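First the structure, which I've put down as structure tokens, then a few questions once you've had a look.
Only a single protein chain was left out; the remaining protein chains are all shown in position.
The chains carry the letters A, B and C, assigned in the order they are written, with residues numbered from 1 in each.
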Amino acid sequence: MLTDYLALLLLIVGGFFFFAGTVGLLRFPDVYTRLHALTKADNLGLGFIMAGLAIQSGSWLVAGKLLVIWLLVMLAGASVAHLIARRALQRDITPWQR
Amino acid sequence: MALFYGFLLIFLLLNLLAGLWRIMRGPTGADRMLAAQLFGTTTVAMLVVMAQLQEQASLRNVALVIALLAAVTAVAFVRRAWPEKETSADAD
Amino acid sequence: MNSFFIYSLTGAGLFVLGLYALIVHAHLLRKILAINVMSSGVFLLLVALARHSGEPAAADPVLQAMVITGIVVAVSATALALVLMLKLHSATGQTQLHDDSGE
Partner (left out) sequence: MATLMSVLFDGLLGLGLVWFAWQALSSDNLFRAIVLFVAFGLMLALVWVRLAAPDIALAEAAIGAGVTGALLLAAMARLNVVIHEQATGNNETSSPPRRRPASGLVALLAAGLFIALAYTLYHLPLDTPGLRQAVSEQLANSGVSHPVTAVLLNFRGYDTLLELLVLLLALLGVWSLGQCHSQAEAATGAVLDVLSRLLAPVLVLVASYLLWLGASAPGGAFQAGAVLAAGGILLLLSGWRLPARFTRWPLRLLLAVGPLLFLCLALISLLLEGRLLRYPLAQAGGWILLIEATATLSIGAILVALFMGGNPEPGQPDE
């Protein structure tokens, strides 16, 4: 029962981070700041959701697979964010300044 | 719990659809590509939730494949479609 | 209003949408995208049918197998079409078919 509540909490937190990522994607002023939505908010949200599901599934095998998926998503997200940001700088897109 | 999973799925789907605005809006190619990358992450999240909800373990493999290949399109974008400097005149 | 009807309707919508775009747009890359959308619509219809016929416990594997074959054929056809388009582009500098330029 306690694990159910814990899983529920983790899933809600995960959903919140996804929401934060979407808001960031829509509201941040330039491409460099929007990268944060991808690399931070959504990956964290995915991590929380994975954790909640892993607890809920109650199987080490499933938990391990979810962990692998999460690590792969983070690897892809981080690499892509770097590649896009570097190319954007090379193309003289100026970062936003207040 | 099943009801909550349903809510979570619909919520994630709405997040996904909201990303369309960024793809439409741009303004740079990078923004559009970034939004597509976010779609991949959200899809992975939805797939693992569905795997739990429908008790179909194979859906985790779909999520695994999407996670693995999430980078390929973006790498193609950076390496091919968005070169360092334009060969022809550009607007930026 | 069950999921079969929703998705088969979506499939029909995608097919019609793709057909419209295929006819209306002149740019070949758009035509290729349109054909892909059309084929997605057909696949959607087939899989919705596979899901629906009989009890919902298991879907008809024959239709599913045909769709998997179809997806792989569609991607190879897309690749061939793209190369043909690039060839046309490098030969004539155009990205649309000739009969269209005289209008």
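Following the convention adopted for this analysis, a contact is a pair of C-beta atoms (placed from the backbone, for glycine too) under 8 Å apart; a residue touches a chain by one contact, two chains touch by 3 or more.
Computed from a predicted structure; not experimentally measured.
Listed by residue number, the positions of chain A touching the unshown chain are 72, 75-76, 79, 82-83, 86, 91, 93. On the side of chain B, the interface with the absent chain consists of residues 2-3, 5-7, 9-10, 13-14, 16-17, 19-20, 23-29, 32-33, 35-36, 39-40, 43, 46-47, 50, 53-54, 56-59, 61-62, 64-66, 68-73, 75-77, 79-84, 86-88, 90-92, using the contact rule stated above. Hidden from this view is one chain, which touches chain C at 1-10, 12-21, 23-27, 29-30, 33-34, 36-37, 40, 43-44, 47-54, 56, 58-69, 71-73, 75-80, 82-87, 89, 95-96, 100, 103.
Going forward, only the chains that are shown with their structure count from here on.
Spacing of chain A relative to chain B, judged by their CA centroids, is 11 angstrom. Averaging C-alpha coordinates per chain places the centre of chain B 21 Å away from that of chain C. Within chain A, contacts with two or more other chains are made by no residue at all. Within chain B, no positions touching two or more other chains are listed. Interface residues of chain A facing chain B in the complex, by the touch rule stated above, are 4, 8, 11, 14-15, 18-19, 21-22, 25-26, 31, 34-35, 37-38, 42-43, 45-46, 49-50, 53, 56-57, 62, 65-66, 68-70, 72-73, 75-77, 79-81, 83-84, 87-88, 90-93.
For chain B in complex with chain A, the residues that touch the partner chain are 1, 4, 8, 11-12, 15, 18-19, 21-22, 28, 30-31, 33-35, 37-38, 40-42, 44-45, 48-49, 52, 57, 60, 63-64, 67-68, 70-71, 74-75, 78, 82, 84-85, 92.
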